[in-house]
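One structure, as structure tokens, below. Some questions next.
A single protein chain has been omitted from the complex, and every remaining protein chain is retained in its original position.
Lettered A and B in written order, each chain numbered from 1.
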Amino acid sequence: MTQNTWRRLRSDPYGMSGLVLVTVFALLATCVWTGLLGHGWSEVSGGRYEGASSGHWFGTNLLGQDIFGRTLFGTATAFEVGLLVTFSSTLLGMALGGLAGWYSHGWLDEIILWLKGVLDSIPFYLFAAAVAYALQGSPWAMHLAMIITFWTTTARIIRGEVMRIKEREFIEAARAIGLPGLKTVFRHVLPNTFHILLVQGTIVFVAAINTEVILSFLGLGIQDGVSWGLMLAESSQEVLAGHFGNFIAAGTSLFLLLMGFNLLADALQDALDVRGALN
Amino acid sequence: MTMSMTGPMTMPGAAETTPLLELRDLCLSFQRQEHVAVDRVSLKITAGRTLGLVGASGAGKSSIARAILGLLKPDSGEILFKGENINRMNPRQLKMARQRIQLVFQEPSASLSPRRTVEQTLLEPLQHFAIGSAHQQREKTLQSLQTVGLDQSALKRYPHQFSSGQQQRIAIARALVTSPELLIADEAVAALDVSIQAQILQLIQQLQRDFGITFLFISHDLAVIRQIADEVAVMYRGQVLEQSPADRFFSRPAHPYSRILLTFAGGGTPQNWTSDKWNLERNRNAGHRAAACVFAGFCPEKMTVCENTEPVLRYIQQADLHGQGPHCVKCHLYDEVESNEYRENEL
Partner (left out) sequence: MTAALRVKNLSVWIESRSGRIPVVDRISFSIKAGEATGLVGESGCGKTMTARAILGQLPVAGIGVSSDGIEVNGKDIYSLNARRRRALLGRDIAMIFQQPATALDPVFTIGQQIGAVYRRHFGGSQQNIRQTTLESLQSVGFSRAEDIAAAYPHQLSGGMRQLAMIAMATVCKPAVIVADEPTTALDSSSRALILQQLKHLQTLHQTAMLYISHDLSVVRQACRDVMVMYCGRIMETTDCQSLFTHARHPYSAGLLACIPQLGATRPAAISSIPGQVPGAADLPGGCHFAPRCSRAEARCRESVPVMTDEDGCGAACFRPL
């Protein structure tokens, strides 16, 4: 099945360009993590607001830091935030959504739905601020706030899908031999939701990065290190004075990465859709 | 087919054995008794024989299958497997019973887990019931595959890589892997093309012959039942209206509903069949009057008594020494026949 998916994906030009974009950025992020690039992001290596030059491809910012280096480091930050939030919230959403769907209309389902309702009702940015305050400015406050609220969308989708899957006969077959509920859910039901989780994961990734940008504007974002969000926040004042370095660097990178993910998500959804037009 | 004589002899000359599976007054309903799916059903299935359960969809056949496997909880009545009440079994006994009763579903593609290989699917029951060592389990899965006509190369593949006929074979292999005594086939060939259906029926005949597996074969298709059943039971709206040895059923069915089904199956239309009669399956949920025959609304041979009193299931022929099962029918037309009266085999 994965071969077919890959083949379908390969034939989709938009999807492939999305994949290329994402891969390039992922490679850059890896280079930063392994220390190959971007480690000088906080160094003051030039004068203020220098323009683009051979030493500083994107010029320098207010403090004389190399914008290009900061952009590279921002790539790593983006992936850090994105991957951590995506994995955690997806796992959480899958588990809770799966349990809610399997025991649907039971007490566990009611509790999980209630929790979902509560979390969905809280204005997110207030919540993020509250978490930051509660954790006294810990750098992980932002990630935590996102994980705690992002799982609900995944859970809702998975719950609906699980309720559909559990009516199918291969689940009846598992129950017929007396397989316990939890085993059935994790062995038979949830693996059939992976295609949904994959697409949902790419969407959450995009949401996480977007959220980080706004949180950085609010000062609730990355505390240690630099991110494109922070750079954009910085640039909001600078562009008025005619310094576009930060804005162009961060804005373009953000746009490219997010567009790449969006294209990939759409293409994945089509490629994974087994009930295609030809069937 | 061998029949062993066990259990008390309840009447002179009759061969009585403990049936492999027995249902006594089984009742099952949905939506808080609003829709009665199984209505005081009593059935006996003898070891080594195949009982064909026929009836229109909604008659309650699938509900019975699921109740036997514990997938549905009956409201009342007993399910006895080898004489033991399934509902009163402790978990260990229940697990043993489940090993011995297996189910094959209608849609082969839907009954196999799409993300698991054939090997994983076949091993699952063995691992769940902890049958044999890992090596023995692998042996068993190979054996099962060979019995259904597939080979080792199937093990690492996924269900969607097989045709529907092969998928159904895999489903049967999974059912065989625990060496069951009773196999319930719920419309197991209904979704297959006629040539594939023939191949699967051949396989079933082979299993009957070589392994002596007892079958409860559920189908709406009487011609299919004719090929493989030793006995036939007819259901309508949750009740068993007739149970008869297959030869007798197909040559001289007793109940008017059986006769109608056979006429339709043969491509004909029953006599005096007016245009509103065909709504046999309409108003599934409209209850019939409790104290009346469930088929009274549509019966061409309806009498006044049919609308006032529910008929009793009467034996018009007991099981005989030659291994032929009993013939019982729930119809006022046979009120003259004494219940439990033993007659010589009069054929």
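Everything that follows uses one rule, which is that a residue touches a chain if its C-beta (ideal position, glycine included) is under 8 Å from a C-beta of that chain, and two chains touch if they have at least 3 such contacts.
In this text, all values refer to a predicted model and were calculated from it rather than measured experimentally.
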item	value
Candidates B:78, B:119 or B:247 - the one touching the absent chain	B:247
Candidates B:27, B:89, B:201 or B:292 - the one touching the absent chain	B:201
Touching residue (missing chain; options B:51, B:262, B:294 or B:329)	B:262
Residues in subunit B touching the chain absent from view	56-57, 163-166, 193-199, 201-202, 205, 220-224, 226-227, 246-247, 250-251, 260-262, 264-267, 269, 275-284
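Here is the rule we use: only the chains that are shown with their structure count from here on.
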item	value
Distance from subunit B to subunit A - Cα centre to Cα centre, in angstrom	53
Complex contacts: residues of subunit B adjacent to subunit A	66, 69-71, 94-95, 98, 102-103, 105-107, 110-116, 124-125, 128-129, 158, 160, 171, 174
Complex contacts: residues of subunit A adjacent to subunit B	1, 168-170, 172-179, 187-188, 191-192, 194
